[in-house]
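What you see is the complex with one protein chain gone and the rest in place.
Showing chain A:
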Amino acid sequence: MAARCVLGYIWTSLSGFKCVASSSNMSAFQRKTRCPQLSVFGNIQSRGIRHIVEKKEGKTTIIEGTTEDTPSRPQPPNATAQCPIYRWNLQNKYNYTDVLLLSQFIRSDGGMLPRRVTGLCAQEHRKIAICVQMAHRAGLLPDHKPTLPEGHIPKKPKPQLNRYLTRWSIDSVKPIYRTGLKWCKNRISVGHPALRNNVQYGKKILYLKH
């Protein structure tokens, strides 16, 4: 966080002269692309962890900055994109079962990391949040449960029922007492419409209403 403040200060000091003249003429698009440094900050991959090493030889103290060698990580196929999902070309290809992908965007207690930290675009952030919710409800993330306060005794033991592709939260849903006739049936919703454009391998269509 301190590094980002430093970078922001450097950017403003360098481009302060340019901004004064052209600030009034800039369009909305240019204002959005005004901060290249902050977005490039997430794209830099070869930046290793730096240490400050202090050595004392008699009366002289040597303060050295060393860069730790990080092992080279595989390059994404589309390195110039903004969103990490578009960088790896995973746009419509992930589901609630891809826990290895989803676990990179969640905290240890199961909550989502903010968009400004992960660098996801708005639509993909929403889709990942929906998939994480469905994965939690399916029980695929057992180690990411929120920590209960000490001495907390649950009043009623909840029935352990297996479920998957649950769109709504369990306590918020009411039973469908009158389902209606065949031509106007009150269908049960499965999955989520945000994942409607997912790639379907095989001839089966994705049914969102059962």
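Odds and ends about this structure:
The rule is simple: a contact is a pair of C-beta atoms (placed from the backbone, for glycine too) under 8 Å apart; a residue touches a chain by one contact, two chains touch by 3 or more; residues count from 1.
In this section, contacts and distances are computed from a predicted model.
In the listed set "Melanocyte-stimulating hormone receptor", "Large ribosomal subunit protein uL13m", "DNA 5'-3' helicase" or "Golgin A7 family, member Ba", the entry agreeing with the UniProt name of the missing subunit chain is "Large ribosomal subunit protein uL13m". Set against the missing chain, the residues A:122, A:161 or A:184 yield one that touches it, A:161. Among A:65, A:149, A:175 or A:202, the one in contact with the hidden chain is A:175. Residues 42, 44-45, 73-74, 76, 84-85, 87-88, 96-97, 99-101, 103-104, 117-120, 138-144, 159, 161-168, 170, 173-177, 179, 188-191, 210 are the ones on chain A that touch the missing chain.
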